[in-house]
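Shown here: the complex without one of its protein chains, the others still in place.
Showing chain A:
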């Protein structure tokens, strides 16, 4: 009973928030609605008994990702209205719906045929403990690879958007880079 009430309430809120994100013409409204929708999605994870996933959702999405977007938006001119593509709206909505239904059917096909068995059954421990046990045994290598990928992303972010942008190689033309190299090669006392 309460599960049903919670599900319908959060489903309505999530759909409303993401609808605002997709349709509004103000970038700031879109960002705020997206952050709210992320928090509402974590409610589904708590309902489903995936406590650790819900906590990670709140920390990573509404904390880190939204803060990154907020910092990124300070670089852009967010006060002006966002321009939209002028196209056939019905075609867009129809194509999106068909693709979404197809994607979900692909996911649920093996479930409907009852062809799956639980490899890692949910036991009697808490959710966080079980997630840890599975993550550090079977999924240890993907976990490490994900860690390396996050490191690569962090270095890429620092190189691309870090300080000293006036000397960044990504922003310079070829001539400027050559000039800078020549400047560095020249001995100081000859200047």
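By definition in this document, contacts are C-beta pairs under 8 Å (C-beta built on N, C-alpha and C of every residue); 3 or more make two chains touch, one makes a residue touch a chain; residues count from 1.
Following the convention adopted for this analysis, contacts and distances are computed from a predicted model.
Candidate names were "Fenitrothion hydrolase", "NADH-quinone oxidoreductase subunit K", "Aldehyde dehydrogenase family protein" or "Phosphonate C-P lyase system protein PhnH", and the UniProt protein name of the unshown chain is "NADH-quinone oxidoreductase subunit K".
Hidden from this view is one chain, which touches chain A at 1, 3-4, 7, 11, 14-15, 18-19, 21-22, 27, 30-31, 34, 37-38, 41, 44-45, 48-50, 52-53, 56-57, 60-61, 64-65, 68-69, 71-73, 75-76, 82-85, 87, 89, 92-93, 95-97, 99-101, 103-104, 107-108, 111, 116, 118-122, 130-131, 134-135, 139, 142, 146, 149-150, 152-154, 156-157, 159-161, 165, 168, 170-171.
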